[in-house]
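A single protein chain has been omitted; all remaining protein chains appear in their positions.
Chain lettering (A and B) follows the sequence in which the chains are written, and residue indices restart at 1 in each chain.
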Amino acid sequence: MLQTAKKTIQIEIKRQDPEINNGESYNQIYDVEVEDWFTVLDALIKIREEIDGTLSLRCACRASICGSCAMRVNGQAKLVCKTKLSVVEKNNKILVEPVGNMPVISDLVADFKPFWDKFNAVEPYLKPEGEVPEGEYLAPNDDMVHLVGVMNCIMCGACVSDCTVLEVKDNFLGPAALAKSYRFIADPRDGSQFERLQNLEKDGGIWDCTRCMQCVEVCPKDVDPMERIMSLRSKSIENKIDKNYGARHAKSFTDLIKNNGILNEVLLILRTKGLFNIIELAKLLPIAISAQLAGKRPPFFSHSSKNKNQIKKIFKKLEDK
Amino acid sequence: MYEHDILIVGAGLAGLRAALESIEAGKNTAILSKVHPVRSHSCAAQGGINAALTDRGDNWEDHALSTIKGSDYLADQEAVEIMCREAGENLIDLEHMGVIFSRDEEGRLGTRRFGGQSVARTFFVGAITGSAMLHVLYEQTVKQNAQVYEEWFVTKLIIEDGECRGVIAMDINSGKLEIIKAKSVILATGGIGRIFEPSTNALICTGDGLALAYDVGASLMDMEMIQYHPTGLAGNGILLSEGARGEGAYLLNSNGERFMEDYAPEYLELASRDVVSRAEQTEINEGRGIDGCVLLDCRHLGKSKIEEKLGYLQEVAIEFRGIDLAEQPIPVKPTMHYIMGGIKTDFMGQTDIPGLFAAGECANVSVHGANRLGANSLLDTIVFGRRSARGAIEYSSQINSISKSKEELNNETKRIQNIINRTNGERSATLRNEMGEAMTSGIGVFRDTKSIKIAKQKVLNLIDRYENTSIDNKGKIFNTDLIFNLELKYMLDVALTICIGAENRKESRGAHYRTDITERDDKNWLKHTHVAKTDGEVQFYTSDVNITKWKPEIRKY
Partner (left out) sequence: MKFAFFPGCVSRGACPELYTSTVKISGILGIELDEKALESASCTGAGVLQEKNQLLGDTLNARNIALAEKQNLPILTICSTCQGVMSQAEYRLENEEYRAQINETLADEGLEYTGKTPTRHILWIIVEEIGEKKFKSLVKRQLDGLRLAPFYGCYLVRPSKALKFYEKPERETCLEDLTEWVGATVVDFPGKTACCGFPIVTINEKASLKMVGNHTSTAKDLGADAMVTPCPLCHLNLDQYQDRAAGMMKRKIDLPIIHVPQLVGLALGLDPEELKINKHVISTKKLLTEISLKP
């Protein structure tokens, strides 16, 4: 059933222990004999059990459901229990590091406190409205099946590890917490959608996301956190929680395409910031001037599509779908 | 100084359910777990939770009968009645907390049929029911601002005047031992899977609670009752839920035959787990297996049904074996999955030791008897997790003060330091692997006097050798090497009680199938087996099974 072709892989591990080397990190390389069906976790366990018991890591279920073993493999966050060695090794080598955007406790063990603090910040529990029924709440199965997609999240932290916004902005709630929030906002039983959305409008909320898709790429459970953040933005605008640059940017962008077929960056900026937002626009002036000096001249009235009417027609048909 | 009314050890479904009950009652409650709550092994439960909802024509007595028959009449019937009667109310509670159970066309809770049940009464969330429930209970503890000793490891229970008054535990992050005082302690530490190799269980399922309770004299009951799940993934034993067969998947032998027709003509693939596992092992032993496995065939269910209802199974199949369930059958085999046995408790979770309660897989109130039905374990955790809290609430209300145990902390610190100081000994993993192999071959789907004896001798040998093991990591911070060594001792102690139970039960019942005594013996063995330590000596004894209205019958599926 399982082939047993063995070979030796060099596993380089970023290690760190407050009691060793003044807490400075250092890399250590292990030569590990592996079977061809080994996962990265199998190899790490083999190191811990047979070669070097000082290696610290978290792992439990081995079946991609407990979320303990997110780490960076060759620079990208992975759940190592479901990452086949044969898929990630390059020239018989791999590099394993702890998850990013979180402090390290020891070796591959990260301190998840910031992760859970943000989880807690979105009031991650159902807040039903009205009287509690005697039996179950009635809810469409389609809605429940849709939510399974989000409840697949096992809080492994892979998305947070590789989130490019969190690298530069500590207070961003991040993909996991926002997806969790979506889970309640999209639950027909929850009664506080509006308040939840209002909280997410604030700095650190949904408009901080750059849509870089790192979370989509690294999520081991296909939760697609970014897609959830985008849905939250859309719901937020639908609920008229739109007095912010993010919502204005999204709306202006859509309007410009609707009317011209293509984009005009100058108008987009003006509309996002607000035509009469003198202070913000003044801040942009030096940027515009330096671009002009360099010979870049974004045309105020730029090109538009040759068939604007057809595009408008498509908008009209699909806009509210 | 750490001090609580109620300390709950373990943060899986039973532990969290107990915690919520205790917090709601206004008790000073704390949860202690060696892993973050959502990492607990309850998350791996896939298929669902059973409940007979009366408002849709089902009745709890039928559920009880299925359970008792499934248990091969070893379950205590009053306990089963409680579980089945309280199932509906508990299920609705979970729904109200936010579990996103699958619905029917009217938006009411929908069901699937599970093994050993006469009707469909299993409520589910795709193939992630355990995870979906665990996360919701965790959310509720966040809402309640529950105190959690996260990543703490209990090394000893504190007993004063014969009563449990707290624990000594290590903060894994600092390596420091502390006393946590409590008027009562609830053990909800889950299963023992790592005693066997392979097992469907997580690496953290090391029987900690059972060993801790056994160490202070509590009785472990029916420990020989080890469930082999019929559909463990070949190789490392990852679970493929009974939900697959619940949705209609077939089991095939090497001739492509649905062999369950020969073993359970009525229930077929949905006979109880001991029956299906034995059938599979028989097919394999008689040469109709494929590389030591049989095949689980989901192809006829179609891709969309597989993806909607068995999404996680599909993920496991593709990720771990490169098999698309819609296109290819997947090799499976009986794999150690669950222990029906555990710390003996009454209906309120009370163990033999006053102040010490237990619930969930580590406990044995005896609702599963000699074989647990699928989707009854989640129900067990919820019903008896909650009840154990009620028991502990009542008990702790009568306790006024908690006393000191400074000396015990010093002794325990010394004991642990000795382990750290040992050098040049055997590695923990060497012993763990030898134990796993010995237990799987000795206490397998089929067992006999000789195989049990060999396993027991091996375990005794390993218990001796344990004293000479040593660890590499001499540090304090997150020393998983040390934890692993302490867990090994827990596993060895529990393994021995499993062997003792198995050698003494001289009949075949449920999961305990002896090839040298193949019949059930109600006359002599309608009894629970107990292993307990008295003054350091291991004692074996039996007690009667509680029978209310369902007399033992011949068990056919």
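The criterion applied here is as follows: contacts are C-beta pairs under 8 Å (C-beta built on N, C-alpha and C of every residue); 3 or more make two chains touch, one makes a residue touch a chain.
Keep in mind it's a predicted model, so treat the numbers as computed, not measured.
Though it is not drawn, the left-out chain touches A in the full complex. Per the touch definition above, the residue from A:D117, A:D142 or A:E319 contacting the chain not shown is A:E319.
Shown as candidates are A:K93, A:K113, A:R211 or A:K240; the residue that touches the absent chain is A:R211. Residue in contact with the omitted chain (choice from A:K14, A:K84, A:H146 or A:H249): A:H249. Touching the omitted chain from subunit A are residues 75, 164-165, 167-169, 172, 203, 207-214, 216-217, 230, 233-234, 237, 244-246, 249-250, 253-254, 257, 261-266, 268-269, 272-273, 283, 286-287, 290-291, 293-299, 302-303, 305-307, 310-311, 313-315, 317-319, 321.
The rule is simple: only the chains that are shown with their structure count from here on.
Inter-chain spacing, taken between the CA centroids of subunit A and subunit B, is 35 Å. Interface residues of subunit A facing subunit B in the complex, by the touch rule stated above, are 1-2, 17-20, 37, 45, 48-50, 52-54, 56-68, 82, 105-107, 109, 112, 116, 119-120, 123-126, 128, 132, 134-141, 144-145, 147-148, 151-152, 154-155, 184, 187, 189, 221. Of all the residues in subunit B, the ones that touch subunit A in their complex are 35-36, 38-41, 43-44, 55, 92, 95-98, 100-110, 125-126, 128, 131-132, 135-136, 139-140, 142-143, 173, 202-204, 234-236, 238-239, 290-293, 308, 311-312, 315-316, 319-320, 331, 427-429, 471-473, 475-481, 484.
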